[in-house]
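Take a look at the structure below.
Yeah, one chain of the complex is gone here, protein chain that is, but the others are all in their spots.
Take a look at subunit A:
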Amino acid sequence: MSLYDLQQRTEIILKKYAKYDAPLQKQREGKSDDPFMDEYDALDAQVEALIKAKQQLLTEGIEGLQKKLKKGKGVTKVLVEERQRRVKALIDKIYAVPDGMGGARRPMKIGGKLGAGGSPGGAVVLSTSGPSGLETNPLYYKGSEETQRFEQEWEHSKRRQDAQLERMERGVGTLADMARSMQEELDRQSPVVEDIDRQLNRVTSKLKSNNAKLRGLVLQMRSRRNFCIDIILVCVVLGIIAYIVSMVQKRKGQ
């Protein structure tokens, strides 16, 4: 088998199994089948191509120019300098091209490309310039009637609430003042009440002890009195008996 044969046969085999071959692009499409990513990839490829072209221009083209700087008929020093300046301007232009709009403004990645799958994609950028921006849409800042009415209602209720809160503040302030006065009054009177309590306790205990003493005394007296009464009664009885005995004796004597 010759080399040519090998080549042909490998080509046939590749063609046969070409459908199983998954290039990078197709894979990406399979992962997130959204039109945004397609467009992005296409643009990316274009940018890469442009960059390559730029580089080519820079290196080959400029080099060629540089070589030819000193060539040509009737070339003076001034002419050479002028040509150098022109070459520098060209280089600048080349550099300026792919960067395009520089720092401030961003390219216009807006609009319908967002779709449903905006999140896995790039940043969402809203800009006042562009198809739906201020310049093209003069009604951008116009409030509708509804929003105006809503704002007025909000302000009105806010004012009402503020007024009522102020009333509440006054009422609460008065309450606080009364509470403080009450506290002072209670602080003033509680030692007085405690003093009264103590004195009353003392007086009660004294009364109790006095009562007990009195009771004892009364009992004592009663028993003493009973004792005396007993003696007197006994004496009376004896007297009566003596009288009766004497009477009987007198009778007997008679």
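Going forward, contacts are C-beta pairs under 8 Å (C-beta built on N, C-alpha and C of every residue); 3 or more make two chains touch, one makes a residue touch a chain; residues count from 1.
The rule we apply is simple: contacts and distances are computed from a predicted model.
Missing chain, UniProt name from the options "Gem (nuclear organelle) associated protein 7", "Gamma-soluble NSF attachment protein", "GTP-binding protein" or "GDP-L-fucose synthase": "Gamma-soluble NSF attachment protein".
The chain not shown here is touched by just one of A:R9, A:K93 or A:R180, and that residue is A:R180. Touch with the hidden chain on the side of subunit A covers residues 170, 173-174, 177, 180-181, 183-184, 187-188, 192.
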